[in-house]
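All protein chains of the complex are present and in place, except for one that has been dropped.
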Amino acid sequence: MSLTMPVPAAGPTLTLDNLLDSPGGRELQTCIQCGICAGTCPYGDAMDYPPRRIIGMLRAGLAEEVLASDSLLFCVTCYSCMAKCPRGLRLTEVLLPLVKEQVFGRLPEVPAELQKALENTHRYGNPLGESPRKRSAWTAGSPVPVRVLATDSRPVDVLWFTECYTAYHPRGQDTCRATAKLFGALGVDFAILGHEEKCAGECARLAGETGLFEALTDANLKVLGKYEYARLVTSGAHAYDAFTHEYRALGLDQPVEHTTGFFAKRLERLKPLLTRKLGVTVTYHDSCALGRHNGMYDEPRALLAAIPGVKLVEMAHNRVNATCCGGGGGGMWLDTFFKARGQERLADRRVKEAVATGADVLAVSCPYEVSRFEDSLKVLGYEKRMVVRDVTELLAEALGAPEAA
Amino acid sequence: MNVLVLMKMVPDIVEELEIGADGRSLDLDAVRPIVSERDDHALEQALLLKERNAATVTVLALEAPEVDEVLFTALAKGADRAVKVTGLEPAPATAAAAAVLAAVLPKVPNLMPVDLVLAGCQAIDDLDGVLAPSLAERLGIPYLGIVTGVTVEAAGGGDTASVLKEFAGGTRGRYTVCLPAVLGVQAAEKPPRYVPVAKVRAAMKARTLEEIPAGDGGAAPLVEVTAMTKPEAAGKAEMLEGDPGAVAAKLVEILAARGLA
Partner (left out) sequence: MTGNVWVLAEHWRGRLSDLTLEALALGRELASGFGSQLEAVLLGGGALAAGLGAADKVLSVDHPSLAEPNPEAYCRALAALVKARGPAVVLVPLSNVSADLIGLLPARLGAALLNFCRDVRVVDGKLEARCLLYGGKLESTVTVAAAPALVGLLPGARPAAAASGKAPAVEAVAADLPAEGRVRFEAYLDPAPGDVDVTQQAVLVSVGRGIQTQDNISLAEDLAAALGGVVSASRPVIDQGWLPLTRQVGKSGATVKPKLYFAAGISGAPEHVEGMKGAELIVAVNTDPGAPIFGVAHYGIVADALEVLPALTEAVKARKG
């Protein structure tokens, strides 16, 4: 049963009648208009149509006004409204993607950076516009050999879906190499898709480009279908979300894990290998996709706590209350748009909170966050006070010979 | 007003270009085709004219790998007709292509005469010719290139266009061009619009591409390519190694030695 709605062809007004075609839609009718969604939205100041108002407008037959506005571009699909809704309405899962899709289709002009990212994703399978052939170029610097299924298609235990930023962005490639090192240390039988891998497409979907998402799922499922593997493990938090929900509904059968979940399950075997003392205070940022949407709050913390010499401190907003980095739902490519509308970067806001903890390291588990938070640290002038590290980078750093006493 | 847009495929230079075994041509297996960037701008300019002047826009291209998607994308963006010229693969070099197009355009049903032909003012593979001006010559109509703006008065006097041509330093020249004419577009007045993938897919299902055979492939090129190489580029600069901090330190010394820092 798919949670996404088929797109009406010529875009008739979205009404509650259309929504009623899904169980989620009937649920939405039970909204009590309390406004907690609006209150918790990180871009609440700019959000002309929080879920409460969308539902109210739908009831009043005024959906067209909502869809004609570009305000929903501010929705970074952080799942805060859905997590806090006292009725448990699946706002970010059902209502918002539908509305954002209609909004996107009606935009007279797509903001330039977002347009470029979507065009690149469609053509090259990644928003950065890099050649698909270079998607496994990072393996040249890998500390352990990395099998690419296109060249060696024997069955494998773990099919590791690296995702785009991890594969192409220099800081993402650091995470890849760290992850490969950890797989090696644990003796994991793993392989990657390399150039056959395309963006899982979750952020395109949540920006409203459902056609692009369809094209990506078609391509990825076709490639995945060629190989025999026991489980799919991904470094991408949004990819994890896509595989667990959308791809599952489209026929993906294998169990899906995020790298933090995968390593947390194997902590008993991993912990004795973490012998280097890091001696840092770490604060962990819960990514929206892993945290609020999938409840994975403890796994990354367990991993961090297992590293010798790591002291964990929490930000004021943590776990279900964590504040979004602003990268979801297209936000990764809308910072210029947000800025033009006089809004602060959500990543800047979050970094200020992180720095306030006094921690040395801001630990993350989503590839967007590394580049977004490092950017914020530079912009705010904090790059000497704090560094950003993916959880896997910290784990990999802790592998190896113990420090001299 | 009738506007014709010519689009062509060129190698995508995001990918590495490899030289074929004969040492003087592109390894076509390694080439990924992409629509010529300036042609995308030509299409956008045509669509702007459609919006302002209620023009009819026809897009035409020579058959080439992946050109179908380009034509359907043009339809999805708002072009009225898309025509593919078939029977010549691989597509001929630019000078011959102009001859082919000049011969085939009169044969496309209900197309000519057009008021305006828009195409990119150049493409990255223009070795022995440039398409738009060559075509203008063969059609016997005027040409202006490096165009960044086109206005056609809607009411009456529809036989001239006011055209902006770009010069150095941000200066533009305003020209009056008698129609029909060919304009070589450098940049449309707005960046090429986005079209959702779903719309392109819908166009692929609902619309058809018209096809017309090319006739003969035009004369052989007057120039001969005897070799193809990667230019000895990276050899020239002195490369500085190290992490950003180390490189910055070296650079500062170099700049300071010249009184620049």
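A and B label the chains in the order they appear, each numbered from 1.
Convention: a residue touches a chain if its C-beta (ideal position, glycine included) is under 8 Å from a C-beta of that chain, and two chains touch if they have at least 3 such contacts.
Bear in mind the structure is a predicted one, so any value in this text is a computation, not a measurement.
Per the definition of touch given earlier, which of B:Leu71, B:Val117, B:Ala181 or B:Val200 contacts the omitted chain?
Here the residue in touch with the unshown chain is B:Ala181.
Residue-wise, where is chain A in contact with the chain that is not depicted?
Output for chain A: 112-113, 170, 335-336, 339, 378.
State which residues belonging to chain B touch the missing partner chain.
Touching the chain left out of view, chain B contributes residues 10-11, 13, 17, 19, 24, 26, 95, 98, 121-122, 124-134, 136-138, 141-146, 162, 164-178, 181, 184, 186-187, 191, 222-240, 244-245, 247-249, 251-252, 254-256, 258, 260-261.
Here is the rule we go by: only the chains that are shown with their structure count from here on.
Distance-wise, how many Å sit between the C-alpha centres of chain A and chain B, to the nearest whole number?
So the centre of chain A lies 37 Å away from the centre of chain B.
Inside the complex, what are the residues of chain B that reach chain A?
Residue list for chain B touching chain A: 14-16, 34, 190-191, 193-194, 196-202.
Taking the touch rule as given, give the residues of chain A at its contact with chain B in the complex, in rising order.
7, 9, 104-105, 109-110, 112, 115, 118-119, 122-124, 129-131, 133, 209-212, 214-215
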